[in-house]
Structure formats: C-alpha cells, structure tokens
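All protein chains of the complex are present and in place, except for one that has been dropped.
Letters A, B and C name the chains as they come in the text, with residue numbers starting at 1 for each one.
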Amino acid sequence: MRDSTPALPSPALALWEQRTEVPLFAASLLFLLGYAVRVLAPDDAEPWHDLALALVAATWLLFVIDYAVRIRLSGLGHRFLRVRWLDTLVLLLPLLRPLRLVKVYTAIQKRHDEPRLSLYARVMSYAGLAALLLGFSAALAVYHQEHDAPDASIRTFGDSVWWACATLTTVGYGDAVPVTPWGRVVAAFLMACGLALLGAVTGSFSSWLIQVFRREDEKGPPVSG
Amino acid sequence: MRDSTPALPSPALALWEQRTEVPLFAASLLFLLGYAVRVLAPDDAEPWHDLALALVAATWLLFVIDYAVRIRLSGLGHRFLRVRWLDTLVLLLPLLRPLRLVKVYTAIQKRHDEPRLSLYARVMSYAGLAALLLGFSAALAVYHQEHDAPDASIRTFGDSVWWACATLTTVGYGDAVPVTPWGRVVAAFLMACGLALLGAVTGSFSSWLIQVFRREDEKGPPVSG
Amino acid sequence: MRDSTPALPSPALALWEQRTEVPLFAASLLFLLGYAVRVLAPDDAEPWHDLALALVAATWLLFVIDYAVRIRLSGLGHRFLRVRWLDTLVLLLPLLRPLRLVKVYTAIQKRHDEPRLSLYARVMSYAGLAALLLGFSAALAVYHQEHDAPDASIRTFGDSVWWACATLTTVGYGDAVPVTPWGRVVAAFLMACGLALLGAVTGSFSSWLIQVFRREDEKGPPVSG
Partner (left out) sequence: MRDSTPALPSPALALWEQRTEVPLFAASLLFLLGYAVRVLAPDDAEPWHDLALALVAATWLLFVIDYAVRIRLSGLGHRFLRVRWLDTLVLLLPLLRPLRLVKVYTAIQKRHDEPRLSLYARVMSYAGLAALLLGFSAALAVYHQEHDAPDASIRTFGDSVWWACATLTTVGYGDAVPVTPWGRVVAAFLMACGLALLGAVTGSFSSWLIQVFRREDEKGPPVSG
C-alpha cells in the first residue's frame, strides 16, 4: 500500500510553507469575511461594499504572490501546476481554502507541542471544521446566485444556511433548493465534498465509539460465559 | 494512537460519579417527562402544566447541585468548565442528557455483573437508544417551536415524530419541515448528532454481520475450490 | 470481544430448526404471496380474496405450530419468549420473516456443499435480498394502509414500490409519502431496518472493492517510487 505523495518538496519550499501556512489561513478567513460582507450587506451600504471588495482583492493578491513564490522555490516550473493541482484549484477558487485546514492544524500543533487529541478526534474535528467552512462558503455563494432569481425558494441567508445543512447531511428536504444553473453547480460541488467529509466524520465517530466500548471491555471485571 | 482522556478525575469525584450516574439518569428521564407534559398538554390543563413546570425546575436544580459538587470534588476550579465542556453543555441543555447514556450503561453493567452483550451489540444498542432519546427530545422541542407558527407543516406531535424519523435516517421527505428559526436550529443539531449516532449503528451492524458470516465460515464444512 | 449467543439450543431443537428452515421459508414466501394477492386484487375478485385469506391463515398456523414445537424442544418454557425474542417478533409479524433469510442460506449451503461465495459477496447478497423482501413487504403494507386515504400521495402499488425504493436508499424525494399513522409506522420501521441492511451492503461493497484493488496490487508488476 503506497501513498500518492508527489515529488518531495525542496527544503526551502517546505520551510516557506510551514512559515506561511497560518498567516495564509488567517488571510483566507479575511477573504471569506470580505466575501460575506459583500454578499450579505444591503446594496446601498456603499462604504462597506467597497471595503469588502478591497479586502477580497488584497487577500487574493496575497494568495497569488504566495503561489508564485512557491512555484519559484519548488524548482518545478510549470510542472508545479500539475503536481500540486489542488494548490492551483485553491488559488482559483479561494472559497475552497478551508480544505487546506489540515495543514494549518499540523503547523499549529508542531509549534505548540500541546498534548494532541486522539486520532479519531482529530479526523472528526478536521473533517467537521472543513465541512462547516465549506458549508458556510457554499451558503454564501448560493445565496449570492439565488436571492434575486425568479421562483427562487432560497430568499434569505437563513434559508441558504438551512439549505446547506440539509444538503451536507444528505437529508435534502427540498423546501429550499437552488434553481439557477450556477447555484446548482455550487450545490453539486457541496454535495460531493460534503458527502466525503461528513462520511469521514461519521466513520471516525463510529470507530471511536467502538474503541471506547472495547477499552471499557478490557478494564471491566471478568465476566462469566 | 492516543485517546483524548482529560486529566484523570480524583478518586472522590470518580466515586461520586459512579454513585450518582443512575439516579441522575432517572432524573433526566423525569425532566424529559416534565418537558413532554408541558409541551403536549393542552393549554387549559392548568394543574398538569404547573406540575410539569415544577418537575422540570426540580430536576434542573438537581443537575446544578450535582455539577457544583463535581466542580468541588474535581479540585479543578473554573478549569472544570473547559476540561469537562460536555458536562457543562449538558447542564445548560438537559435535553442532551441522553448522550451520557453510555456512562449509565457502564455503571449498570458493573453493578449487575451480567454476561454482557457483544461489542457491536453494545455499540448498536447505545447509539440506537441515544438516537431514540435525542430524536424524541428534538421532536418535542420542534413541536414546541412550530405548532402555532404560520405556514407550519408540523402541526401535531405525530407530524413532529414523523419529521424526526425522516431526519435521523437522513431520508428527508420534506412533507413536514420546520419553518421557524429556532425549529431549524434544533433540526440542524439533530441532523448532526443523529447522523453520527445512526452512522455508528449502521457501521456496527455491518461489522457484526460480517463477523457472523465469517464465524460461520470457520464452523462450516471444508469446501472445495 | 464476545458474542451475544443465547443459551445453546438443545440438540433436538437444533435438528428441528435445520430440517424445518427451508420449508418454513417457502411457507413465508407463500404467506407473502397470499398477503400480496389480498392487498392487490380488486375488491370484487371474490374467489381470489378468499383463497389468499386461506393461504395466509394456513401458513400462519404453520408458524404457530413450529413455534410451539420449538418451545417444547428447547426445554426453556416461557423463557423462550425472552431468550429468542426475535423468533417471537417474527411469529407476530410474519412479514419480517425475510430477516431469517440468513439461516436459510446457511442451511442450503450446508446441504449442497457448493463452493461458497466470498465473505463480502455473501454479506452483500444476504443484506441485499433481505432489504428487497422487506422493501416489498413494506410496499404492500403501506399500499394497504394508504391507497384509499384522503390526500394520499401513494395511490397505486407502483407508487408504493417507488416510495419503498426512495426510502430504503434514504434518497427520500417526498413525491410519494405515507400520510396515515399506520403507514408512517411501517415507514419508520422500514427506514430503521433498511438503513442498517443497506449500510451493510454498502460497507461490504466498499470492503470488497478495496480488497480487489489490494489483491491486484500484489499481483501487479513491481513499481518504481
């Protein structure tokens, strides 16, 4: 059983990535905040709209610079686009940055050297957090597309969050559903990602529960039969 | 692979918890009963309403006292709130107490020393029972929020139970759906918890079935090929 | 890890069960057939209705006799009801007999001594077949309850089968939904059982697929990297 690790990064790249991971994650949260303000603020709130746009543009520029530096440090040239395709995708669609959360988590852990959570708890918390951030991003994007479409059933941001919950958990009531083509593309993406992430949460919880019960077995008094 | 066990409890706390687990679980069932009566009884059934309120208040007081004693015995002071955050959550939202069922189960088992169920059967029965109790609590809470909302599709307690079944199993027909903000918050919580608990039931059942078939393999006659 | 095997059956009971398993399964299919004819035949098809009723009654009588013989042979007296509660449930609700399919399968296998299927294939075929039979029974029962209810969305047997498919797979479109209390009870039962059985099918398929790919790994040429 071998892992799909791409070509090993150069030491310089590894150092750069370790150092920039947390600031970039903060920047991606700022990006999300800017996007949220832009989508949710009423149309006539002029200063907020412009500020949010500036925030979005600034953070995106940061991502582009980081990407360029990493291409340079990797020494891979244009092969970088193919070998690290996930990074490329994340550059083009910054709303997907939460998926990089796992590296941030590792980086923070290495720094603080705190007692770590158990394996399953970490998988659960990573997948759960990533699902939450993706769900929030998707709710924003769908609200953006849908709120002024004719015949839309998603009219408020609350509806959109409610729709994201029902979609991520695959409950799918159908009382709030995207009707525009782009809204549906975002929804299909959320279904695919959410399904995998939530499946990881469920699977880890199940494994963790079995582990807890098994451990208790070993501690328990000897039983007859 | 290490577990996320918090700081070991002091012996006094461990003894207290072992002794109070079952009475407190009984109290939490009484709390649920009181809440159910309060929500389900018709508005003009005066004495019942007041009795139910008294029951709810009395059991909640019990939980507060137990919590205070445990803070004291733990010797952790205000760190108790953070280390045992699940206990704190359960104190604030007593409808979540069924999640502590696993400790009750262990406590009862230790006392009776009966032959225990198999590992998977225990995980299934714990997760199934917890899902059932959570589903019932959620059905009560949603009925409470929804039954007199305009445009509600959940009008009777039967509708609410039906909705809880369809939500816990992620079927989500959408014929009965919460429409109020608080109803939707409860629903989102039920989806998240229910998904994990039901996933544990399904996973354990699947593992158990594979185990049964494997065992039968070993017992079976030698086969050709 | 210990299994929840009840008290070992006496040799006489084991022999009886092995011998009667297949005939009783045939009888349970006849029961299902009789019930299906009774539910699906138009009301004025007199002779068919009576024949179907006779068939249902005769097979049920057979189950009662078998149950009585087994109580006798087990030597457990009234404890039989508790120890073998699944048998008791199956006696009262013969539509659940498909769940005993696993024993029938074993009995047939022992007799023919054919090369058996692989472990995962057996779990999949058992769980899949049980889900199919339960789904068919549930579709019959729900059609029985719903087809003349006011405001019913399940009006034909085709609707009912469609509803059963969407429910078993937890898709739950909501275009055909039971509205009567008993229809909803049957539906909730189908959700719970179907979820577990389908989870077993999915889990086994997943394990089988991973096994296939792993095996191919071992056979494959040595790879670089």
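Things to note:
The criterion applied here is as follows: contacts are C-beta pairs under 8 Å (C-beta built on N, C-alpha and C of every residue); 3 or more make two chains touch, one makes a residue touch a chain.
All values derive from a computational prediction rather than experimental measurement.
Within the entire complex, contacts from the absent chain reach the displayed chains A, B, C. One of A:Y67, A:F80, A:Y126 or A:Y143 touches the chain omitted from the figure, and that residue is A:Y126. Residues 116-119, 121, 158, 162, 165-166, 169-175, 198, 201-203, 205-207, 209-217, 220-221, 223-225 of subunit C touch the missing chain (whole complex, contact as defined above). Although one chain is not displayed, subunit A still touches it through residues 1-4, 102, 106, 109-110, 113-116, 119-120, 122-123, 126-127, 166-167, 170-174, 177, 179, 181, 184, 187-188, 191-192, 195-196, 199-200, 202-204, 207.
Mapped onto subunit B, contacts with the missing chain fall at residues 1-2, 170-174, 214, 217, 223, 225.
As a convention for this text, only the chains that are shown with their structure count from here on.
Chain-to-chain contact here is organised exhaustively, every possible pair of chains being in touch. Copies subunit B and subunit C of the same sequence differ in orientation by 90 degrees, per CA superposition (steps of 5).
In this assembly, the C-alpha centroid of subunit B lies 29 Å from the C-alpha centroid of subunit C.
Averaged Cα coordinates give subunit A a centre that lies 41 Å from the centre of subunit C. In subunit C, the positions touching at least two other chains are 1-2, 170-174.
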